[in-house]
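Excluded from the complex is one protein chain; the other protein chains are retained at their positions.
What follows is subunit A.
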């Protein structure tokens, strides 16, 4: 770190002046982009302390996005799993249906300040594309979205939404036609139109200042969660959980509590068909350090440094990298990173629909699946917050497809709920008193 180490901010103080979190991060971009990236950094630094900017941002967060989002006590899931007390941070209730817009609204205000009139973005699940198209419409800017051809196929409703919002959606055929390829193409557009164009990156990746800037705009999630939990339970949560594509919803939830050492944090990567099959998207659990898309981080790659394709049923997690701050938190062992397979995610998806009346995004379903694994063994006073990063309306086709491919109609969403495994110690615990009193948030 460039500044003297502030011991009260051991984990939250990064990056240093060169955009590094330990060994990770940086600005590994073509010279053409460097001047603009430095200019963006200035704008971002300004935004962090400018009072008028903060007020304007908060206004849009409240009146346009609909913040604060609720911290919801998932009572039936808690009972079903029979262990820890489970809360959902309801980012799925944001305007446009995911956490993505928290970042988009912040960046578009910076784009406006920098005098840019044309917005480009990459998108995987299409949620970031929709959120970008939304704010571009709201601020009257031209909008071009790069989206992998494979993702266009599996996220049709979002493609239509983007078009309705006035964006041009450009299919990217290279590679596997997923998020990585969309990001390459967006970077190529940016290099070509550097004067007119603002690149609105959708996650905590890319060259500095993006990882820090996106984190800052997403940190509203963690700040609200902290306050809401103190209000509801009179103390901080014990465990935070979030799924990880590039890692923005996770950073947003984690960052404001990184220095609260009692708070355990778990990031959930996509294991696709299983890490052992090589077909996954778990950069930390199955990758090695390398440099891609402007930063050094853990990447899925060959021994020769060629990037390998990610695999996940969830388009939003289908990325061979991860934000550099996560790479650092991983090596520091501050955050635990686990992985969940496609089929585990689908099972958790179904369970959440049936028990809570919430159709989660397939991305969020990954953290739900890990929650299923750990919650039963935790005591009833253990407070878990799961970031419900988005809603699953966009995933209807993917899920139907998956169920069809896996054959059985008994796996369709409205069949019976699996019974809790018998004989669990937690079943014998007394009812959750605190839970009953504070459970009504919606």
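As a convention for this text, contacts are C-beta pairs under 8 Å (C-beta built on N, C-alpha and C of every residue); 3 or more make two chains touch, one makes a residue touch a chain; residues count from 1.
Just so we're on the same page, contacts and distances are computed from a predicted model.
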{"item": "Listed names \"Dipeptide/oligopeptide/nickel ABC transporter ATP-binding protein\", \"Tryptophan synthase alpha chain\", \"Xanthine dehydrogenase family protein subunit M\" or \"Thiolase family protein\", matching UniProt entry of the absent chain", "value": "\"Tryptophan synthase alpha chain\""}
{"item": "Contact residue for the chain not shown (choose from A:68, A:191 or A:275)", "value": "A:191"}
{"item": "Contacting the left-out chain in the complete assembly, out of A:174, A:277, A:332 or A:401", "value": "A:174"}
{"item": "Candidates A:131, A:292, A:329 or A:399 - the one touching the absent chain", "value": "A:292"}
{"item": "In subunit A, positions touching the absent partner", "value": "18, 26-36, 174-175, 180, 184, 187-188, 191-195, 288, 290-294, 296, 299, 301, 303-307"}
